[in-house]
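All protein chains but one are shown in place.
Per-chain numbering from 1; labels A, B and C assigned in written order.
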Amino acid sequence: MASTFGTLFRVTTFGESHGGGVGVVVDGCPPRLPLTVEELQFDLDRRRPGQSRLVTQRDEADHAEILSGVFEGYTTGTPLAVLVRNKDHNSGAYDHLKDVYRPSHADYTYDAKYGFRDWAGGGRASARETIGRVAAAAIARKLLREVAGIEVLAWVASVGDIHAAVDSAAVTLDDVEGDPTRCPDPEAAARMTEAIKQARRDGDSLGGVVGCLARNVPAGLGEPVFDKLDAELAGGLMSLPAAKGVEIGSGFAGTRMSGLTHNDAFEPGDSGPVASTNHSGGIQGGISNGADITCRVAFKPTGTIASEQKTVTRDGDATTLAAKGRHDPCVLPRAVPMVEAMVLLSVADHWLRQQAIDVLPPFDVRP
Amino acid sequence: MASTFGTLFRVTTFGESHGGGVGVVVDGCPPRLPLTVEELQFDLDRRRPGQSRLVTQRDEADHAEILSGVFEGYTTGTPLAVLVRNKDHNSGAYDHLKDVYRPSHADYTYDAKYGFRDWAGGGRASARETIGRVAAAAIARKLLREVAGIEVLAWVASVGDIHAAVDSAAVTLDDVEGDPTRCPDPEAAARMTEAIKQARRDGDSLGGVVGCLARNVPAGLGEPVFDKLDAELAGGLMSLPAAKGVEIGSGFAGTRMSGLTHNDAFEPGDSGPVASTNHSGGIQGGISNGADITCRVAFKPTGTIASEQKTVTRDGDATTLAAKGRHDPCVLPRAVPMVEAMVLLSVADHWLRQQAIDVLPPFDVRP
Amino acid sequence: MASTFGTLFRVTTFGESHGGGVGVVVDGCPPRLPLTVEELQFDLDRRRPGQSRLVTQRDEADHAEILSGVFEGYTTGTPLAVLVRNKDHNSGAYDHLKDVYRPSHADYTYDAKYGFRDWAGGGRASARETIGRVAAAAIARKLLREVAGIEVLAWVASVGDIHAAVDSAAVTLDDVEGDPTRCPDPEAAARMTEAIKQARRDGDSLGGVVGCLARNVPAGLGEPVFDKLDAELAGGLMSLPAAKGVEIGSGFAGTRMSGLTHNDAFEPGDSGPVASTNHSGGIQGGISNGADITCRVAFKPTGTIASEQKTVTRDGDATTLAAKGRHDPCVLPRAVPMVEAMVLLSVADHWLRQQAIDVLPPFDVRP
Partner (left out) sequence: MASTFGTLFRVTTFGESHGGGVGVVVDGCPPRLPLTVEELQFDLDRRRPGQSRLVTQRDEADHAEILSGVFEGYTTGTPLAVLVRNKDHNSGAYDHLKDVYRPSHADYTYDAKYGFRDWAGGGRASARETIGRVAAAAIARKLLREVAGIEVLAWVASVGDIHAAVDSAAVTLDDVEGDPTRCPDPEAAARMTEAIKQARRDGDSLGGVVGCLARNVPAGLGEPVFDKLDAELAGGLMSLPAAKGVEIGSGFAGTRMSGLTHNDAFEPGDSGPVASTNHSGGIQGGISNGADITCRVAFKPTGTIASEQKTVTRDGDATTLAAKGRHDPCVLPRAVPMVEAMVLLSVADHWLRQQAIDVLPPFDVRP
């Protein structure tokens, strides 16, 4: 379903950049989970623009309201609806975009699909839609922590040609949040900051890669065939605005290794086999193997730039366009909580699905 | 749903490597499509092992039978069930795998999930499962050709470090099928052939990348938010056995470009704007823009190798394992029709979904 | 999905009797449909309590807000979110229900399911949830009228033992809305009014039957096997609060007829065969045949009554309970727009699904 994600932890987002607001309905969250609106707000604030000079200066408070599904501080098992009002209603700022298609944006494709589009601030294609995802994922984060001690953490791994050195075994939320770039390698972070400032000065933009891992995911999550855990991750991550690539474990680099090197040899462990390396990224045959789940997401350089570009009008005439006003020269820092969101939603859904699988007693004697 | 793909063109596969057979139910194929079993067999034969010295010598005829949904040579609109019998029933060949976990395979993860596994030939995790996908995709291919002239074509773009030079604007099915590697660059194909033979001699294996494009896809297919066309492609492609990465358009390389270079400037065209470059890979905001859809899939080196590897038994003891018998040293040539299959299924589903969107008259005067 | 209905016209409701509000997300409504909030309000007002002395005097304005999915007066094709705030927040009125289970209500079953319940005003089990359905159905009503001239109309057919005489071929919305009972037979309506008032005086309640028809539904809607049009209607209608039975066409009375009498003989018509009788209720083999779709829904007498009843506390002790404050002695008048809602949602979904089926050219010569 177009705006719905998940089978049991089901998330439906709604809302455009302008208009009444954006939000999400989460259906399938188990009852008796303690939950406050402040827990949602923490991740919403990480997603929010205007946090630093690196990202767009749009002033959005993004205060969430939980409309339903929580009673006396606990989830009830019924749908949680979360609403974030749109505050910045100067849609006149977009009048010049009404009849022109921004290059590498969704303007033309929405018109091709719907014959009509909400041209104010990107409408439904605005990254503001991800508010609903991030709010829902904050609920998933709380659930996964409570039931399984699962932790999901993402960071900026590269901006343009600048690559961070990150020890994924050791990286912490504080490391990530310690710099406005959300790159936990301070030296790389400094260079990224400079590059992003330069791109803004040049009327240009930059892309990059977000790395992400999930710790303490039990072995056994994910379902063959189409609902493999890596398949759901890939689909969810590629659905993020500006995403153009997804890797699990070794990804494209793994294609240049040979099987002897790439295979993750098993060693005996305390609670089952342990993979001595993790080229698989914690997923084998689509199912988690107990190792950290690792993935990477490629984000293209932001389409909206201040430099003049060639394009066409809605009537088909050639024209040029230069973005006015606020815009991100690099979405990477804000993409970090979005990547975490899709991993959290995927893992929560599969954790719940597994409860309906492991219902019969184990075998006394193996068949 | 675990073994189901698609919303309107819905594909459900079943079957294991051994046992009664493998197959698929396709629900939602429109009526009145002329269809013969031979059209399915063509793609099944491309997927089949034993086509050359490069791939596994397992002798599987893989003859398909259409059990339902076709009457007097036309689809009826009701579910098409396709069955391919398993013929090669020497499951004793797998006895040595009953109590040991092959590294980087699904053996351990299936046990962790289900507490029990069908150890004969990989069971449900066998690439034999893709027979159902390829059969269903052959139906989608016929449908897309009839209704929209859409063509989907994949090829081997790299094996290990060997990269092919492929002009995606010009490549044809004959180019791809002209060499057992399914690499349309003859010089690269020759080197790939040599590398694969060497890997076999070394008891090793190789990975690589499959490139794919879809031509003549009309602008407007794909739905925001989670069901973006690129999201569904990514999920479908990552669900293929051994897939570890997916790129749409510029993919990871695009993260190293700046916005000024990466943006696809629009130029006036005969039937709407035309992108002068295609870094977007034919998809913007999750919706097709009329340009060729381009994607790439990373396949890891085959896990099954003849060299001895360290692993553990089902009881948790350290042991070693060397694969016996037939196996692919490189899955890439056979992965080509599998990649096409997932692209065909995604595009067919979205083409049908668009029919339910474009139902109201266009605006006379734009609002 | 628990709170989602439909495949292409997908409706997800949220909200409880008390708390932030109730509402709905409609995903899949085609773009370019003119829509105003007043059109939703019309049906919401019909559903609203406090319209007459016959129904509960609770004062709820139920003003709807369209949060998303409409731009400059037209639907955009993206999710429509509709919110109705809860205004009547005196949840203290329900304190006496916190630890006791009302007979024939959802109190005990919610506790059994969730281990916890929102006891204020029935929580999610409140009929207030149907606000979301009615708002979504108002959109479906507009769509069906625009694309196919389809009209859906329900009325009160019986209250207790009082049965109305209704000519379903001629009945109009004005006939239905002409009396607070929503019974278009004035003589029966008068007796129903008296019976409902008497039930209120007696601290008792009454049930009854709502009849419904859909006019101008084209032949061909509904899908074998599980998604038959009558199956979806039955499921949707039985999901209404207090519903205990559903009939299509002749229903239970048809079981007492013989085939010779029950069969609807076909006669030649202007645009296909015409059934000379309509025991089938406009649906044969799960698919509409072009005749009026007719159905009936049984609603039990309201569970909440002022008389004292035996029950048990949450701790398992015997006690008695008598309802305080406002409550409907008979839900039938308010059930009318709810029944229409489920029929509208089912028909709209199947109308859209049919657009993805009828895509290939008709046969020139029949096979």
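The definition used in the following text is that contacts are C-beta pairs under 8 Å (C-beta built on N, C-alpha and C of every residue); 3 or more make two chains touch, one makes a residue touch a chain.
If you're wondering where the values come from, they're calculated on a predicted model, not measured in any experiment.
Colleague: Who touches the missing chain here, C:64, C:81, C:199 or C:352?
Modeller: The single option touching the absent chain is C:199.
Colleague: For the full complex, which residue in C:43, C:151, C:232 or C:340 touches the chain that was left out?
Modeller: Final answer for the missing-chain contact: C:232.
Colleague: Just name the one of C:71, C:101 or C:351 that touches the chain not displayed here.
Modeller: C:101
Colleague: Can you name the residues of chain C that touch the chain not displayed here?
Modeller: Residue positions of chain C that touch the missing chain: 1-5, 7, 13, 101, 103-106, 108-110, 112-116, 124-125, 129, 158, 160-161, 199, 202-209, 218-228, 230-239, 241, 243-252, 254-260, 262-269, 272-273, 275-276, 279-281, 283-290, 298-305, 307, 309-312, 314, 316-318, 354, 357-358, 362-363, 366-367.
Colleague: To test your reading of the contact rule: which positions on chain B touch the chain that is missing from view?
Modeller: Chain B touches the missing chain through residues 1-4, 10, 12-16, 19-23, 25, 27-28, 31-32, 65-71, 74, 76-81, 83, 113-118, 120, 123-124.
Colleague: If you put the missing chain back, which residues of chain A would it touch?
Modeller: 7-8, 28, 30-33, 71-74, 77-78, 146-147, 224, 352-353, 355-363, 367
Quick note on the criterion: only the chains that are shown with their structure count from here on.
Colleague: With touch defined as above, tell me whether chain A and chain B contact each other through largely the same residue numbers, more than half shared, or through different ones.
Modeller: Homomeric contact, same residues on both sides for the most part.
Colleague: What's the distance between the Cα centroids of chain B and chain C, rounded to whole Å?
Modeller: 44
Colleague: Let me have the rounded angstrom distance from the C-alpha centre of chain A over to the C-alpha centre of chain C, please.
Modeller: Those two chain centres are 38 Å apart.
Colleague: Find every residue in chain B that makes contact with two or more other chains and list them.
Modeller: Residues 7, 224, 357-358, 362-363, 367 of chain B each touch two or more of the other chains.
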